[in-house]
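Just one protein chain is left out here, and the rest sit where they should.
Here the chain labels run A and B in written order, and each chain numbers its own residues starting at 1.
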Amino acid sequence: MSVSAQTIRHEYLRHNKKFPHVWCPGCGNGIVMAALLRAIYRMELSKDEVVLTSGIGCSGRMPTYLDFNTLHSTHGRALTFATGVKLANPALNVVVVMGDGDATAIGGNHFIHAARRNLNLTAIIINNSIYGMTGGQYSPTTPFGAQSTTSIYGHIEHAFSIAELAVTAGASFVARSTVYHAQLLDKLIEQAMHKQGFAVVEVISNCHVQYGRRNQLGGAVDMLKSYKENSVTVARAAQLTPEELEGKTTIGVLADRQLPVSTEEYEKIRLRAEQSGGKL
Amino acid sequence: MPETPSKRQLLQGNEAIAHGALAAGCRFFAGYPITPASEISEQLATLMPRFGGTFIQMEDEIASMGAIIGASLAGVKAMTATSGPGFSLIQENLGYACAAEVPCVVVNVMRGGPSTGLPTSPAQGDVQMARWGTHGDHPIIVLAVSTVSDCFTTTIKAFNLSEQFRVPVIILSDEIVAHTRECVELPAPEEVYIINRIRPNVPPEWYKPYEGDSRGIPAMASFGDGYRHHITGLVHDDHGFPTENPGEILNFHQRLTQKITRGFPEIMMTRSYRLEDAEVAIIAYGSVARSAMRAVEEARQQGIRAGLLQLITLFPFPRSHVTPVLKHCRAVLVPEMNMGQISREVQRVNQSFCAVVKHNRVDGQVITPDELSTRLIKL
Partner (left out) sequence: MKKNQASRYEIRFSGSGGQGLITAAVIFAEAVGVYDCQFVCQTQSYGPEARGGRSKAEVVISDAPIDYPKARRLDLLLAMNQAACDAYFRDLSPGGLLVVDATLVEQYPTSRIVAIPFTTIAKEELGREMVANMVALGAVGVLSGHVHAASLEKALLARVPIGTEELNQKALQRGMTEAAKVQLDTLPRSIFNDDEV
């Protein structure tokens, strides 16, 4: 690519009042945001046709900084707002960015139903295993035994695997990356945005301030290094035993299937309704 | 596009709300099944696609409210309908619609409460919740319906107010109104007076999504039409960006409140019945207003000079309509199918003008004309 990554970022960042941003130095959110921008740049989408929606939390602030149609909704409800936007104007390219607590705790019900409904939306879930903004409380992806401000004696619940949950709930496209694999990430986001149907990209990300620090995982660089060391591709994972996969993160495309998309199906409903005059 | 039925037809209150929404230009409905509001969903599931609109049944009422906000931001008039338990769930996103100034209409067909309550029995228990249910100070418009014909016209009015003032508007119905069938003659589409939100007329680079006009109401762009902007439930400045600046926070609150205050004359609606020479009056709303009208008639036959002020607008409370009644009458009876939710408002504005007497029923039964005329005679 002839254009520099920095040029791309500046093309899409809002340059009127809204900086400095709220993310801590070294936060993985910036890497995800840049990957999203590279994907949008490559897709040659006009800024006007992109709607970026978020919930609440650190990830929720991303739309504020970007020059699209942006919607910072309520905690866990981003997918419901996005559903309304998409159904009202199917021509818009709607991307939803959420955190792990946002998407799978308070918004868990919306998440599985969005996957089942198969609307043409792209969901990016930044999974940092913790509630960062509120001060490091345990989330649905905090590992068993981990420390958080609400599990100082060790966490006794079990973590969701977000991507696998999305596959089971029926999403058309499901992929996972880490913030270390930034170039894989922008390709996966691009694939997800091209996909007709509900597409999920889970991004394993570092919250070294609230999670890494309390669990002896080091700083941002140490955490990214561990993502490099502990990630295996989907192809490689297929050759490993469950024991060998213990503690590893599978990255790549986990599901890619062609299912009827609800906006297109609803067009058929309109036709049937018109032809039948409401009487079947 | 199908022909809108314009001939006389027998409709339930709930069905008339669905027709009213379509006549007002509503083209998006999201809902979740709940008694006694489900007929609104069923009607719109059938009719919406015929009008080129969209119906969706969401996973819960929280999602329904989120979806209608999203649709409205994309430029489509949107509505949801629910009953008490669902009304509790929508409150979070209702507050969002207040803060982000997203026009939309929420119908609450009230049942007996609290909690799951009495799903198939009439009540008016959600009046104060409609006003104050979502957290924080916020403006809101709450309208009440009492007949099938009201259901149609008030739903149109609700959309118009919502679009004009950029606020969510709540319609409170009750089980009796919802399920009563009456004949209505629906007007042809061109006969319906419709207000649409003001769109920006400045170039996109000049557009400030939360800068009020002379009445404090900002022009509203839709997602996708070139005016890229930011929408948030955080307190925001004129650009829509979060702010912690005290001056900007204050501006935000003042404008939200003042745009409604300035609109009082258009928003506040009541109906007067035989009040000209009344010595005693009933102030009522919803289906109770119908019992009240009969009671006034029967009290008059007994030589009692009785009258009725029917409230269409419950909030902002129509003080300027209520005060003259309080001043001119010896006593005012406020019957409600709750423990006294509007009577609190009547008492609040009554500065020792007259006696305000409550009449409450929470046993799942309708307030009958007999019990009201008996009270009137003793006032």
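Just so it is clear, contacts are C-beta pairs under 8 Å (C-beta built on N, C-alpha and C of every residue); 3 or more make two chains touch, one makes a residue touch a chain.
Remember, it's a predicted structure, so these values are computed and weren't measured experimentally.
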{"item": "Chains in view that touch the one left out, judged over the entire complex", "value": "B"}
{"item": "Absent-chain contact - pick from B:182, B:266 or B:279", "value": "B:182"}
{"item": "Sole contact to the chain not displayed, among B:222, B:291, B:313 or B:338", "value": "B:291"}
{"item": "Touching the absent chain when the full complex is considered, from B:119, B:187 or B:226", "value": "B:119"}
{"item": "Chain not shown, touching residues in chain B", "value": "8-10, 35, 119-120, 176, 179-183, 287, 290-291, 293-294, 297-298, 301-302, 366, 368-370"}
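Criterion: only the chains that are shown with their structure count from here on.
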{"item": "Chain A and chain B: spacing of chain centres that average the CA atoms, whole Å", "value": "37"}
{"item": "Chain B residues touching chain A - in the complex, by the definition given at the top", "value": "2, 27-28, 30, 46-47, 49-50, 52, 54, 56, 58-60, 62-76, 78, 92-93, 96, 222-226, 228-234, 237, 239, 241-242"}
{"item": "Interface residues, chain A side, partner chain B - complex", "value": "14, 16-18, 47-49, 51, 53, 63-64, 67-74, 77, 79-89, 91-92, 109-110, 113, 266, 269-270, 272-274, 277-278"}
